[in-house]
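The next block holds one structure in the form of structure tokens; read it before the comments.
As you look at this complex, bear in mind that one protein chain is not there, while each of the others sits in place.
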């Protein structure tokens, strides 16, 4: 079969012919890939940024946002059957540790991360994974329409879901960053809450897009944005700030625009939070970390997608054109998420 | 009556003869003071540190940790009666704003703060307050034994109570700071959870004290303390870190000793939290602000006290000796909390 | 001023000329009534059914679903000002008991209930109430459009809000009863959750109405309804059943259609729940009581209304026509809620 293999850092991956993986264990699931999302993380892997984190053995197959159809299952697999359309949770977890037993998949003490940590990923005709990573989809959904929700969409949904109890009617959610994660965040907020949604971004086109997805107010980050947000919130700020940027000043602005007794949800990263403890205690505000999401979060996001409440903007490339797609992503020419189809 | 009045910053308060306050409104409560706690905040007020925050008009009566007996009540007061022993929540709240209506007294948009903001406090024979600030006590409790719980104890209890869902059996709570708040925090943890309690302090005597109050492990902050805490927690850190210091490095160490998916509760202040957003998201940890506590928190803490599950170390002074007490507090000679008794 | 006064049980109320009430206490609020909802409870009061419960002294003014404009306020009122449009929470609470201090207004140990317990209600030109019962409205809302949300709507919203954590995407909410409360329940579910909503009723016209309000499926209660609900839920039943009927078999059917680990929310009443304890434990299901709602619930429902997410079907009568309205209600001729306008 064909697979997009990374052989060396700083050298573009090649599309190689490799043997098809085989089901051997009772919980194995072989998936015929329908679509694999291309993510900025793939560029970072190519640049070697993940080498010190996961020490992958090269070469391996890229692709950590995968969806397709079940081709074959091991003897103990009970949650999917051959022919089912599936999306894959990015982590394959042990199912045995305290975190897994609490449904907190992201903190599994023994998971692996195909397409990132050296385990073969989904930019290929087939991917071998485990039963614990596959979510069965409504047959109305096509892999190419959902693959990029497996990681980026899941991360946005997870943060929104954690915040639901804080966002009762009359409150405000401030979304910083209207990009790949942010536009799923806005749709998730619309589906799960009646909060007023303000979206802040530097890019007017991105703001236009999220207006159609349910943003109540959009604010261009042109220097006067903090005043506009305060004006929209009676001078108080938002009950919850979703910071999908986490760097370049957003991590400071997000904190400053969180209301008394409110919370600053960090999702993007790159910067540094720098807050005097007196500010934290005198306003009793919180800074909340967010990391991808649980298996059940992904299943819920797929339910929203099947109901038409969440949708992705995508551009499709054949698998062989992976390097065109990477060039487009790298140069900023790619609108929406790039999707590779074998 | 006698009252401890602050006439000028940087000049010790004097014990003056002033008129007794009178009940005039339907929700007024006149309390005969049984005891008023002396707090480091009183020193800060004397030094003028609160001037820019609350702009109090001088002179006024100090004392924001008050307990006593109800002397007279307004016509609409239904929660206490003449003769009841009471402790006073430090804030007198409006009862009408969204926060008050949710029981979140500390965020009342129109509260006042007797003894601090220029409203007369409780270092006096009598204090006039409102029905919403008085908590009726079990008659077995004496004002002198509980007054200092009104603010310091309440703050520690509030933080612990918020963390209860995170501290199931098998988890660890790390308490940084075994002083006035910390020793109430340890007792509250013992009463409300089955978590293993580790206490960290620079002062060996303070650690001895909290051992008797339920600390499972004490660790002297002598440079090797982080390694010892990691050793006690299987290399992982604590599910919840209660940082009663919040400065001088505790705010960094507290974060570092919070486990993956855990939380760093900030209660003390003075320093600055400085954390890369990648650390926040990759471990999905939280930084949680904590501010005093609710009226119901104070009532619950009084229930614990009546049951003998929480107790305070105190030293009593007559009201006339307020400046001896302040000198002792300032110079570090005061063991336990200083309590003024009219 | 004019007021609808009940002088004797089983005798229709008369529209009398009575003195206007006056503000006397600091927390008093005088409201010029814009609209008062007519409720089946008013018929029950007229029939004497509430006599054993609240022993009202006759005569008194009816009307417990009230909205209008603030005419005058006492000296301590800070949450509304003269001229504000307001809706009135049906209970006037003490603000001092544990329940009030936790925001749980319905369990106040010292509340009164104007229009029901002998305190004068709002079917009049003016109503005197307390600051704790008035919710300030968005000026875009008119009293006649919202008055009936004060009690009926609040009750439906409160039950839905309690269930939000159970109704994640992919779950089903079954609403039994598409009438006055049910149609607000459906709209609240749509606003606060992404659950699939099934509505069950005996009345086809009522089902048509709720389809327009967001019901995903409607099922006519014609004998085969249980099978249809099971078919729509994969044979499992609903995660939450909202039983707005609570009698005539609904209280049994509601339980039977609650899924394993699910909950049966009782809102309507009149019947008796009769369930073997083995059924309760072997499926780990719950039966949940629901009683009106909190002050903050009402404020949140008003936020939804101002956003256009909740609306009421009403028919307006002049105050003098109260007995026409009662006749219409009693005989089933009244479509939607009857609203009296002074």
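Annotations
Order of writing sets the chain letters: A, B and C. Residues in each chain are counted from 1.
Heads up, the rule we're going with is that contacts are C-beta pairs under 8 Å (C-beta built on N, C-alpha and C of every residue); 3 or more make two chains touch, one makes a residue touch a chain.
Nothing here was measured: the structure is a model prediction, and the numbers come from that model.
Listed residues B:116, B:206, B:301 or B:329: the one in touch with the omitted chain is B:301.
Considering the full assembly, C:266 is the residue among C:15, C:221 or C:266 that touches the omitted chain. For the chain left out of this panel, the touching residue among C:16, C:104 or C:125 is C:104. Subunit A meets the missing chain through residues 25-27, 76-79, 94-98, 101-103, 105, 110, 131-132, 294-296, 299.
Annotation for subunit B: contacts to the undisplayed chain at residues 161, 164-165, 168-170, 191-194, 296, 299-301, 303-304, 307, 309.
Against the chain not shown here, subunit C presents residues 99, 104, 106-107, 246-247, 251, 260-261, 266-278, 280-291.
Basically, only the chains that are shown with their structure count from here on.
The distance from the centre of subunit A to the centre of subunit B, each centre being the mean of the chain's C-alpha atoms, comes to 42 Å.
Per-chain Cα centroids separate subunit A from subunit C by 41 Å. Touching two or more other chains at once are residues 296, 299 of subunit C.
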